[in-house]
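All protein chains of the complex are present and in place, except for one that has been dropped.
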Amino acid sequence: MKRPLRFMLRLVLAALFVAPILLALAASFRDNSDMYRYAGSLSLWTFLPAEPGIDAYRRAFTLPLLQTQLFNTVLLGFVMATGTTVSSLLAGYALSRFRFRGRQALFLLMLFTLFIPVDVILPPLFFVVRDLGLIDSFWGLALPFIFSPIGVYLIRQAIEEVPRELDHAASLDGAGLWEVLRTAILPNIRGALIACWLMHFVFVWEWYLWPLTAMRSDDGQLAQVAIASLIDPLRSTDYALVFAAAILTILPAFVVFAILQRFLTSSQATTGGK
Amino acid sequence: MDTTIAIRPVRLKPRLPALLEGWGPALVFLAPALVMLCLFKLWLIAEAVYTSTGTFDPGGQRIGNAGLDNFGFALSDSRFQWGLWLSLFAAVAKVPVQLALGLAAALMLRANTGGNAVVRAMVISPMFFGLPVTTFIFAYMFDANVGAVNAILSGIGLPRVAWLSTEAPAQMLVLGLSIWRDVGVTMLVFLAGLSAIPPQIANAAKLDGAGPFALFFTITLPLLARSFQFAVVLATLASFQILVPVLMLTKGGPTGATDLASFQIYETAFSYFDLGTASAMSLALLFGLIVIIALELRWLAVKWTYE
Partner (left out) sequence: MHKLVLRSVTKSYAAGSAVLKPFDLVAQAGELVVLVGPSGCGKSTLLKLIAGLEKLDDGQILLGERDITNVEPRHRRIAMVFQNYALYPHLSVRENLAYPLRRQKLRAADIVLKVSAVARQLRLDELLDRRPSQLSGGQKQRVAMGRAIIREPDLFLLDEPLSNLDAALRTHVRGEIRDLQRRLGTTMIYVTHDQVEAQTLADRLVIMRNGEVQQVGPPQEIYERPANIFAAAFLGTAPPNFLAGRIVDDRVEIGQASLPLADLPGECRTALAGREQIYVGLRPEMLRPTCDLDRDHFVLRGKVIRREIVGNSQNVHFRSEAGSADAAKLSALAGRHLSDELVWTTERAGTDDAVELGIRPESILFFDTDGVAIGAHGSDAL
């Protein structure tokens, strides 16, 4: 293939994925009348704000509960990330290092739960959480997903790669089960732990169905679910407000990701060479 | 007394039943995951099975046993049958397209250059925005009035499309959103698979007389078999999770064009409060999903290993 053609292909590919995102970003800086005025005919102002302004952001800040809801999302992110990472770490350690009957079967059973998507099993999940009396509560949102098959898989895999000699050396030096985990294994799987944490943290921004179902009160709701109710496909939607609010919502995820991503790549660089 | 102790074989601990061998110390570490697994996965299935055999009043109280009637009712309902077909259709439409695009992107971007790294990051970027926000973006792009897509269409002289209120466009929108979002994952799977192919093997094939096409079809593609299997299962799983845009934008319409089984389950449970039928539908769909994935795993089984 010729060079210019290759370059063009990559450009098209990149545009395909980035253009919609940029379009949304641009929309958050315009106002609605502006959007409608230029929508009819194709011009630069169909895509970009003719008179960029931050009015939409100002209005987003005055949305009655957005800040509480954003706090809910972020808090849930921290709780989910930490909860899944800790439970996965402990389970991964047991599944990798302990010999007990049915270990392989248990691991497979855990992985198998990956094939139970929330979309499909939403009503029964609702009933279980209702029976536990957790509907409309923060823990009702969080608890069902604290067990994560992907997290267990990821961390078990990382622990498998830590040489067993390290455990043996530590236990000969007098370390108990917990010390072995803490001193021999933890330092060697930092990359996987951060990856697991980050993945589950970001994953909360993915949530929609479960909070929509299990959280009926507005001040306990997650930001992205609340914003979704601003969209009405049948009537005109205030997209500027939607995107301003949405961008405020995903900002914390980006900040956390940007901070931790450094550790991710550096730890992969040190352990990545096998 | 001393003598009895002396002749008895020393047994410090009572013997555990063989079934529980080795569980003692493991249990402490497994406990958090195990409790959650039992509550929210195993009990969940049990609850689904139990609920599916009952009748409920609108307040959610169980008022009688229905046996398998709920299943019979759901499966003989032509609307639910249509929903199941739609879900299957979503999988059949999404999986091949997403795999082809993901593989093409991976092949195009496999070399480790700075430019490729940037483009790769862009391809996976939709994942970081979360499903709700990406749905907002699509809602805006395809908005009948202010959407960029319609502006472009009319700009180049094509008719504007009422994306959400015409059947095929609404289906394309929902599927397109799902594929757009997930192509990055497929690409990552294939990139990992490509980098696992030892360069020596490709070199050997080149010397053995393989041109670019032969190299791709006789070496690269077969060696990607594992990635293929994984990517297919992931994409299938994702094709059963396109309820969000349906719920947010199309509400199953227009005229049932996006009336997916999962949407009907949601409606049956939370709009009609028919808990028994909803659970039966959930189990039926779950069963279908698992059958499809089992078939895929079987058809795509890989019989060789590297060294």
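The chains carry the letters A and B, assigned in the order they are written, with residues numbered from 1 in each.
Simple rule for what comes next: contacts are C-beta pairs under 8 Å (C-beta built on N, C-alpha and C of every residue); 3 or more make two chains touch, one makes a residue touch a chain.
As the structure is a computational prediction, the values presented were derived from the model and not from experiment.
In the full complex, the chain left out of view touches B. When the missing chain is restored to the complex, the residue among B:Gln61, B:Ser78, B:Ser271 or B:Thr305 that touches it is B:Thr305. Looking at B:Arg62, B:Arg160 or B:Lys206, the residue that reaches the missing chain in the full complex is B:Lys206. Considering the full assembly, B:Ala225 is the residue among B:Val97, B:Ala121 or B:Ala225 that touches the omitted chain. The missing chain lies against chain B, touching residues 198, 200-201, 203-211, 214, 218-219, 222-223, 225, 303-307.
We take it that only the chains that are shown with their structure count from here on.
Note: centroid distance chain A to chain B, computed from Cα atoms, is 16 Å. Contacts from chain B toward chain A in the complex involve residues 18-23, 25-26, 29-34, 36-37, 39-41, 43-45, 47-48, 51, 60, 105, 108-109, 115-116, 118-119, 122-123, 125-126, 128-133, 135-141, 143, 145-148, 150-152, 154-156, 164, 180, 184, 237, 240-244, 247-250, 262, 265-266, 268-270, 275, 278-279, 282, 285-286, 289-290, 293.
Those residues of chain A that touch chain B in the shared complex are 6, 9-10, 13-14, 16-18, 20-21, 23-24, 27, 35-36, 39-42, 46-47, 86-88, 90-91, 93-95, 98-103, 106, 109-110, 113-128, 130-132, 143-147, 152, 177, 202, 205-209, 212-213, 224-225, 227-228, 231, 233, 236-237, 239, 242-243, 246, 249-250, 253-254, 257.
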